[in-house]
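Note that this complex is displayed minus one protein chain, with the remaining chains in position.
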Amino acid sequence: MSIASVLDEGVSTGPVAPARRRRSRSHWILVGPGLVYLILLFVVPVGALLATSLYVPVPGGDIGQYQPALHWQNYVHALSQFWPVMLRSFWFALVATVAALVIGYPMAYAIAVRARGRTLLQGMLLVLVVAPFFTSFILRTIAWKQILADDSLVVSILHWLNLLPEDARLTATPFAVVCGLTYNFLPFMVLPIFAGLERLDARMLEAGADLYAAPITTFRTVTWPLSLPGVVAGTLLVFIPAVGDYVNATLLGNNTNTTMIGQVIDARFFKVLDYPTAAALSVVLMAAIMLLVTVYIRRAGTEELL
Amino acid sequence: MTSTADGATALVEDATDTGAALEIRRVSKVFGDFVAVDDLSLTVPSGSFFALLGPSGCGKTTTLRMVAGLEQPTSGTIAIGGRDLTGTRAHQRPVNTVFQSYALFPHLSVGENVAFGLRRQGKSEIARRVAEGLDLVELAHLADRRPAQLSGGQQQRVALARALVNRPSVLLLDEPLGALDLKLRRQMQLELKRIQTEVGLTFIHVTHDQEEAMTMADTVAVMNHGRIEQMGTPAELYELPRTAFVANFLGQSNLVPGTVVERTRTGLLAVDVAGTRILVPEGRSVRSSGDVLVGVRPEKLRLLVGEQEPSSTENLLGPGTVTDVSFTGVSTQYQVEVPGLGTFGVFAQNLLGGSMVEPGAQVRLAWSADFTFALDGADAPDEGTLDLDDEP
Partner (left out) sequence: MSVDLRTAPSREPRPARRRLGDAIVPTFAALGFLFLLVPVAYTVVFSFNDAGKTNLVWRGFTLDNWRNPCGAPQVCEAFGHSLQVGLLSTVIATALGTLLAIGLVRFQFRGRSAANLLIFLPMSTPEVVLGAALLAQFLSVRVPLGFNTVVASHVLFCVSFVVVTAKARVSSLDPAIEEAAADLYASPLQAFWRVTFPLLLPGIAAAALLAFSLSFDDFIVTNFTSGAYQTFPKFVYISATRGIPPQANVISSFMFVLALAIVVIVQLLGHARSTRLRAR
């Protein structure tokens, strides 16, 4: 006999309670404050920036006095004057990103794969990657300036080895600026690649080694594709701040062929008090980066990063 | 939905005898446009070991989660111990769950895991209760370990103890043995049964493993597409399935289409199966006229070789050709291809040792009319058969 039973559909069970549907709103408690913050301090300011980029000077007013307008010619003016600087910024950032990838990937690989299992060593190496964050990056950049200075040991050795022509120098060159950019954002390259490689199953590498034998083939067919999301994240985390950076260009550059767009925006804002041009350049910079990032993420097939 | 004729009366009796631990009334759960549970009603009496059995996606886990309070029904009510708990939340219900992944708190020791529910309820003598709970699952010596330091079977027992110490009105088990290997699973099945008898709590066990459900449960409800197909004791379900799904999902069945042609005076239905007259007891048929599916379990079939004749109370089909013979030790399984009807499975006990026939042999199939059952002819004959892509 059955000790429990299904009620037939025909058997009436009396009035059935209406559907109690409690629409959960608890997620707004969690995400609400953060989103409101981001709207108030990101969306609204970017709006203010857009508005400022269209302002015109107050007729007969002082320098630095502007009034609301829709003067889109500000953009034409700003770009026609500063497009070479804009282009140079993207070029420097690109070179620095590639350099950081070339230097950072072996570091991440060594920490994640070669030091796998040796937790203490792995931890120490990670600390060394992160620790420079705690020394002022401006001080470290100035340290580079000293290390590469004309009368420094490095330059003397290079001269002595004839690797550097007698009249050539390292500081105040595009090379120095790109070096500085590479150096300053290197940890942002190492950490995401490390995170990606760490998740990589060691057995997968062994299987790859088993199937392909040649380590370079294993790397090309197994390791690299699996670490790609980390590489994409790392390159973005280096490229984006590098484009807008002006500390390296100011401290390590000269003022002729190393000027970056960040320097221009900063100067327009604080020295020339030309807010509309500074804002217009900022908007163009932001838009250009958005475009590049979107195309890049699509091409790399890592949309989930968004 | 199918319900046996005696089911409704049994419900009334049980409700008065022992009091229902759990009563689900006309519950539906809809996710977007997917109906996970479809107008389900179910009563589980106090102290029983009840199994919800069905393939993945049949709505059994959703039903369990609604009982636990982790999901709210779209419509209908859920009462425990006579109290309507619809709309209350998980922490307000006298129900505890053994999760499929065990969901042990990794930052707490085994003892602290077991004490968690007691502390939240502000119970006294927590240390003694925890010790008792761990004794019950024979893990008292591991109270200070972290869950990560235990084996899968040990973790499973901690999860059980953590739920049991609260002495819930209903204990829910969500595929609790799914992650264990076969041998350990057999052992835990017996142990769960022992513990249930010992503590006398109501257990509701969700599983897709028919053997597990049949071994442990007093009552099994077979679910499919958000509804209960059939409910009863394991033996009832096996011997007298009422739908093609149940016939195939619980064990194996040979199902062939036929048409009822006559009701005999002895309470038998005569069914025409591809020109052969097959007798089915009227009480074992879902319908008494029209198209039916005639069914018989493989172990009830007998192979007739050469001039062997069936007895007078037996049905007979064939001849057919033996296409496959596999020896499994206890029994031998034959596949017999009968022209116009398809392939029949036959399990024969190895009473005499060795197999009786070779592949290619011509045989006829005989079985007692009493073991024949008949289902609605509209059912798909292969519904509920094991699909290798489906099962985890």
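Think of it as A and B in the order they're written, each chain with its own count starting at 1.
Everything below uses one rule, namely that contacts are C-beta pairs under 8 Å (C-beta built on N, C-alpha and C of every residue); 3 or more make two chains touch, one makes a residue touch a chain.
Quick caveat, the model's predicted, so the values are computed rather than measured.
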{"item": "Residue among B:A21, B:V95, B:V110 or B:A143 touching the omitted chain", "value": "B:V95"}
{"item": "Residue in contact with the excluded chain [from A:L41, A:A69 or A:L87]", "value": "A:L41"}
{"item": "Which of B:K29, B:R129 or B:R162 contacts the chain that the document leaves out", "value": "B:R162"}
{"item": "Sites on chain A contacted by the missing partner chain, in the whole complex", "value": "24, 26-27, 29-31, 33-35, 37-39, 41-46, 48-49, 51-52, 103-104, 106-107, 109-111, 114, 119-120, 123-125, 127-144, 146-147, 183, 186-187, 190, 195, 215, 236-237, 240-241, 243-247, 251, 261-262, 265-266, 269, 275, 278-279, 282-283, 285-286, 289-290, 293, 305-306"}
{"item": "Missing-chain contacts mapped onto chain B", "value": "68-70, 89-91, 95-97, 99-101, 103-107, 116-117, 120-121, 145-146, 149, 162-163, 166"}
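To be clear about the criterion, only the chains that are shown with their structure count from here on.
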{"item": "Separation of mean Cα positions, chain B and chain A [Å, integer]", "value": "56"}
